[in-house]
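For this view, one protein chain was removed and the others were kept in their places.
Note that the chains take the letters A, B and C in the order they are written out, and that residue 1 is the start of every chain.
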């Protein structure tokens, strides 16, 4: 457990420096190894304290219950049900990231699913769908609806809101988030040149997920001098 | 009074570092506690001195009269009537910001009102209208027309010019300005993907204004190391 | 003469740091006070030396003749005829800048004249036309054609190439170049929102040119710590 908390904090610090939390909202979690307050490890609720996501440490990662219940004295984000409801439906998911960016919010707002085309987009195939609700996912029912819309996908966008990215590990989620931003930037510029959406396709023989995860994770930490 | 002047100066320094005054024009004011030259506190008129908005201090915040009259020896911006005419019509407004940015000028130029969709956009609901005049608001009559067009909204854009943002406090105005830029960026990218304008809607159960104001204000100061 | 050379060098260093010469091509000149090699002061031809426009000094500003002839041992840009032919036709012009930017090249490429709408755009009114030739202006005839297309305007764009900005002083030209980039950015974003071109209009009672020139010039130097 402590190790995973440490890895979440490392990922959050690096993603913050990469610009994923330009305004200081968003959170990441990992599936915990135990029951009760060890079921889910998640960034605690950040109030207006004088530090930001770029400075979180393992001490800011707290344990909550699988149904989102808060142990006494703990305060997790209102949108923690994004995380708990996905873990309930996706046994392959061990990490969940929720963040806001101009690109993810815009694709959601436009109702345009992303069909990944780039080499790195292989890790997001076959499609990143758009949820039908862009408000706060702050109840079990809203979390469940989001998890259903996500299905077996690696990520989903929320209209005018942001994205949720899932993966087998913290590293995989961080890599998929980098790949998602990269894919969306290419697709937006291509749309400005008149490119039309294309049908989803199965994966090919491009870089393996393991290689992409590994290279992008180490790149992210090296670039921002985070360890 | 001195406290408010200090808060205005802090906000201006931080917003300048955030890029709100990329070219050195714009101003902020707060409703003063008194009469006459204590009616409105506003950034003095900056000429071509060798310092910019990122360096203003409380000493640069001067008092003017409620009708925009200047006490002897003081020089406020020609557009001070934006501030005075809003204070005359909006008892809830205790702070007014006028700034220029590519996004606010472009939405004004395109005649496109912003219907906030993002979670942070809650603090701008239901709509950010567009004024019908993009020139200098340098007379009481022009200020009055702008204030009428603003109505009860949190902000308004001016064609090819910029925006005016109002709020109950300096902190609220700074937070709303950050939320406005964020919303406009999402809406512009969505428009590039073909998203059409949608009708205005009432607020939902997203983040409360108090929370957004508090988090964004502390974020802004922390990010730019301004106190 | 030495003073003007110094001012040109200061402007070039500051504009370079502002990003006007992201790729190291472009030049600025001023009308000289004399005849022969004192007729026009211009940035010498930069080869591949190990310094760039951000480091030019007054020693890099050389004198050439009014018809573009080079005194022995001097080497000015092939496009010096932009400058000489404008000075021959515009007695009000004492400074000329030629630079390349994505925005100016794109508006030229699209054949879209800029009708300035922003408050700072007052200094570019009524219109920034587009030349019908985007190649190198490297002969007296090509310089003359450009000067004719410029007419009495403050600036002109060249298709897929860049812009030429003129003014009564080095400071005015620098200020107009900043205003031009600002106007073009607003107009491009507005176009992405569907704004249509509008007819040119005469100037209004916005900021005076003298004020804009003065504020923007000091801003530019202060921002980049150039003196």
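Simple rule for what comes next: a contact is a pair of C-beta atoms (placed from the backbone, for glycine too) under 8 Å apart; a residue touches a chain by one contact, two chains touch by 3 or more.
Given the structure is predicted, the values throughout are model-derived calculations rather than measurements.
Trainee: If I'm reading the header right, one chain is hidden. Which shown chains does it touch across the whole complex?
Mentor: So, spelled out: the chain left out of view touches A, C.
Trainee: Who touches the missing chain here, C:81, C:107 or C:217?
Mentor: Per the contact definition at the top, the residue touching the missing chain is C:107.
Trainee: Mind listing the chain A residues that contact the chain we can't see here?
Mentor: Here the touching residues of chain A are 117-121, 178, 182, 185-187, 189-190, 192-195, 204-207, 214-219, 222-223.
Trainee: Please identify, in ascending order, the residues of chain C that touch the omitted chain?
Mentor: Chain C touches the missing chain through residues 23-25, 46-52, 100, 102-103, 105-107, 109-112, 134-136, 138, 159-161, 188, 191-192.
Rule of thumb we're sticking to: only the chains that are shown with their structure count from here on.
Trainee: Just send me the rotation angle from a CA overlay of chain A on chain C, rounded to the nearest 5 degrees.
Mentor: 180
Trainee: Provide the C-alpha centroid distance between chain A and chain B, rounded to the nearest whole angstrom.
Mentor: 33
Trainee: Please work out the Cα centroid separation of chain A and chain C, and write it as a whole number of Å.
Mentor: 47
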